[in-house]
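Excluded from the complex is one protein chain; the other protein chains are retained at their positions.
The block that comes next holds chain A.
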Amino acid sequence: MEQWKEALQKHIQEERILTSLADRYSYSFDASFGEHLPEVVVQPSNRDEVVGILKVANEYKVPVYPRGQGTCLSGGPLPVHGGIVLDMSQWPESIDLRVDDLTVTVSPSVLTARINEEAMKHGLMYAPDPSSAHVATIGGNLAENSGGPRGLKYGVTKDFVLGLEVVTPEGEVIRTGGQTIKNVTGFDLTKLLVGSEGTLGVITEATLKLVPKPPAVQTLMVTFDNVHTAGKAISKTLTSGVLPSKLEFMDQACIQAVENFNPIGLPTHAAAIVIVELDGHPEALKVEKEIVQEIMESIGATDVVVPGNQEEADQIWHARKQVSPAIAKIKPTKVSEDATVPRSKIPDMMARLEDIKQKYNVEVVCFGHAGDGNLHPNILCDKRDQEEMKRAEQAVEELFQAAIDLGGTLSGEHGIGTMKAPFMESELGATGVGMMRRIKDAWDPNGIMNPGKIFAEKGQKLVLRDE
């Protein structure tokens, strides 16, 4: 046995070191693309074990890839250079709620939805709501700086982190930030670590901010016969003094896919549907609902549906939830992107998507969080069709370029990982990426933490095909 594998056994029980081929293949993938076989999978359950593992890895220069439940859409936990997958999901759950401080301290393995569940019991809310919140761990959410529909009003993961406990790549323990809302002591390492995709260390504990739970919500569903009007309506709403908690968008292809999959009476002729959710005091909601309704009607919406009860509202959100399974029926392989543009540029982005669709002859559908310009163009293809996958790769490349051209960004909430690494320079420039690289090298002198992510390797390209 190699020395480093033997050395690992000093720090963690043997049954938590998985080495069989079946086990290793089970941690070779995530929810994105690519399959890479690690040499071992280690399942730590406390900080000291992580310290031990990282010390061994650093000494023997073995790569380490932290992994939550593998729901990542950008390749974050993929063990691209072999080595150790650090499965953080089996760490015992700990949720320490401090109601009077409006904070909660959690272990990295806690499922994100569980935090909100506990907070709700005390009239509080943990706002970030990625659609995988019931599966994904908070550790993964922190590493990727995940977003969600409520990001529009409340912000994303990074806006809710007050402090972290982190094991550095050299196996030292540091604490960043703290328990307080305000904190300007030194560099803001907390914000640097959140979204660093596991390239700077392993998060072993986090203290998060909570907000009061809004007493009521009001949903509206608005239909448009062209995307430009929808875009204008979104901008007008956001400048009206009303800030919705969610502003979700579905294009015609999505609407039709949902209706083909499980008909619920959506208008299939519509160019777009926008679903608005307002939250706050019931009295305030009455007024805000009317304001939004008026804006939508005056700007030329073809229909505004105001659900009369919770059941009808649930039905509308159910339709939005059906998008994912419905579009999977078009073609089995889904390349889900999260290129984000300034909010006013949504119609331009939609036009660019249409061009890309024609040019590369691929199926593209688009939905997402229109309120913050974070769209989810999905290219639907079939992994078994190499030629089609090649076209899909080209389409994705051009889609990234379109977002950057419009003043946007490669990723709104999924992260860079392996998939978008080759495009970093086109958004940030060589010096911009170079400065990030310097930070990385200073933190991780031996380059053991999650190599192959964020920073492209020489000649690295976007590949959706299995080699």
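Here is the rule we go by: contacts are C-beta pairs under 8 Å (C-beta built on N, C-alpha and C of every residue); 3 or more make two chains touch, one makes a residue touch a chain; residues count from 1.
The criterion applied here is as follows: contacts and distances are computed from a predicted model.
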Point to revise | Omitted chain (choose from "Succinate dehydrogenase", "Glycolate oxidase iron-sulfur subunit", "Peptide/nickel transport system permease protein" or "Membrane protein") - UniProt protein name | key: "Glycolate oxidase iron-sulfur subunit"
Check your understanding: Any idea which of A:134, A:318 or A:359 touches the chain not displayed?
Key -> A:134
Check your understanding: Hey, which of A:18, A:291 or A:436 is the one touching the hidden chain?
Key -> A:18
Review point. Among A:173, A:328, A:351 or A:436, which residue is in touch with the absent chain?
Key: A:328
**Study point:** Omitted-chain contact residue, chosen from A:269, A:359, A:384 or A:461
**Key:** A:384
Revision key, fill the gap. In the full complex, chain A touches the hidden chain through residues 18, 20-23, 25-31, 41, 43, 69-71, 87, 90, 111, 132, 134-136, 324-325, 328, 332-334, 382-384
